[in-house]
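In what follows, a single structure is set out as structure tokens and then discussed.
One protein chain omitted, others in place.
Labels run A, B and C following the written order; every chain starts at residue 1.
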Amino acid sequence: MKKVESTLENIRDDIKKFYDYKVWHFITMNGVALDGERFEVQWIFSRYEAMDESVIYYTVTEYDKIIPSIEDIIPSSIISQREVVDMFGVKIDGSEAGLYLDADSLQMPLRGCGL
Amino acid sequence: MKESFSKAFQNLFKKPQTIDYPVTEIKKDKDYRGLIEYCEEECIYCLKCEKACPPGAILFVGVENPPKNEKNKKGLKYHYNPYLCIYCQECVRACPKPNEALWQSNKKPTIGVASDRVNDEWFELEAIKK
Amino acid sequence: MFEKYRKKSPWILHYNAGSCNGCDIEILASLSPKYDLERFGVVNTGNPKQSDIFLVTGPVTYRSRERLVELYTQMPEPKVVVAVGSCSCTGGVFRDMYNVEDRVDRYIPVDVYVAGCASSPELIIDGVVKALDILESKTKEMEFAKKLQNKPKIEDGIVSRKEMPRRVGENDEES
Partner (left out) sequence: MKKTIHIPLGSQHISLLEPVKFKFECENEKIIGVDSDVGFVHRGVERACTTKFKFDGVGYVVARVCGLCAITHSMTYTASIEKMLQTQIPLKAKYLRMLLLELDRIHSHMLCLSHVSENAGFEAIFMRIMGDRELIMEIQELITGNRVQFDFISIGGVNRDISSEHIKKVKEALKVVRSKVDGYIDEFTNNWSLSLKYKNIGVLSLDDAYRFNAIGPLARASGLKIDVRNEIDYLPYSEIGFEMQTSTGGDIHARNVVRLNEIVNSIQMCENILDALPEGEIQTKVKGKPDGEVLVRYEAPRGELAYYVKGGGKPMLDRVRIKTPTFASIPSFSHIFMGSQYADAPAILASFDPCLSCTAK
């Protein structure tokens, strides 16, 4: 497992440069709550037909910043983006909330959880 | 065509695949994970099973007339809810005296009906515990 | 006359209110040749308006509770609700999770509780057999109440549901 740090501004370019759709397999997008108002966004990839080779692109950001969408680079990322929006109550370009949660259920269930 | 006819004909005289269940009992293997059983005399009241249970189906609640056992200093009584149990055997693995104080039998849980009040009594107990 | 045949071959409706699939596939397995629930005249239907026994699996989640109550109200009287599996009886491991409301009997009256995680087909058969008894007694109750009132109008051999006494159904929902 390799971790590559990036920033919110560069993450789209980094992934665009890195992602070759015949070599790398996009697993999912993930968020991890950190202390305070920060959280870590991760994009997890693995290589086809290689022994356990995975790469995580990550960036540490705040909850109120808008996270760029990578839907045009990886079409299948749309569903995991919607999940991150629901779970952390953040904003991602072009992803709406409401995949799992209704208006009257607990909002942002994973924000600040597990600390 | 011939083959399928002969097969159909053979199937007519075969034993049915169906088990006539409520009439003939299905024998359970001795290792089947069924109800959790408990022996009051052997228990040492360490409450490990209560802590280990993922859904919280075992409760030790203080009562007025506790079972007579020298280890039972707080006057607790064992309660178990088969409708909450997930039959994972974690309590038996946590128990310091497995197969004596607490074990998993191969008996099936009973079917509850509305008049049994399977939930209300249990949630009253949980309220007492808190 | 229709009531007489109805208790002999009730139809079941199955709804998953948020379970893990374990009990659902066991219901499917109990319809398979080895256990063959259809011996009792039971048929799994997808239509609530034709069903008599309602099999519910799983704890009730936020999004499925409205559908659950909706399906229950669409079923004609008399009806029997069977809660299959630990999570629909009491909540099971999913108790107190944020998107799980509670056990099934908070929303609709449950007549039969089938324990087990996942309930084995034998237990489901036991539960359905018990539900058949309850359905029969409920039907009798309704017929008794009907005799007290005027005879229902029968057109072309079909008992009009509008003519059925309202009292019994209301009592059921209160219990």
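We adopt the following convention: a residue touches a chain if its C-beta (ideal position, glycine included) is under 8 Å from a C-beta of that chain, and two chains touch if they have at least 3 such contacts.
Note that the coordinates shown come from a computational prediction; the quantities given were computed from them, not determined experimentally.
Across the whole complex, the hidden chain's contacts among the shown chains comprise A, B, C. Interface note: of C:V81, C:V100 or C:M142, the residue touching the hidden chain in the full complex is C:V100. Among the residues C:G22, C:G41 or C:P76, only C:G22 touches the chain that is left out of the figure. Within the complete assembly, residues 15-26, 28-29, 31-34, 44-48, 58-59, 61-64, 67, 71, 92-94, 96-100, 117-118, 120 of chain C touch the chain that is not shown. Residue-level contact of chain A with the missing chain is found at 1, 21-22, 25-28, 30, 32-33, 42, 44, 46, 48-52, 54, 56, 74-76, 78-80, 83, 87, 98-101, 106, 109-110, 113-115.
Although one chain is hidden here, its contacts on chain B can still be listed: residues 17, 29, 31-33, 52, 54, 86-90, 93.
One rule holds for everything that comes next: only the chains that are shown with their structure count from here on.
Centroids built from CA atoms put chain B at 43 Å from chain A. One finds 24 Å separating the Cα centroids of chain B and chain C. Interface residues of chain B facing chain C in the complex, by the touch rule stated above, are 17-22, 26, 54-56, 81-88, 108-114, 116, 118-119, 122. Those residues of chain A that touch chain C in the complex are listed here as 100-102, 104-106, 109.
By the touch rule above, chain C contacts chain B in their complex via residues 33-36, 39, 86, 89-93, 95, 103, 105, 109-117, 120, 122-123, 125-127, 129-130, 134, 175.
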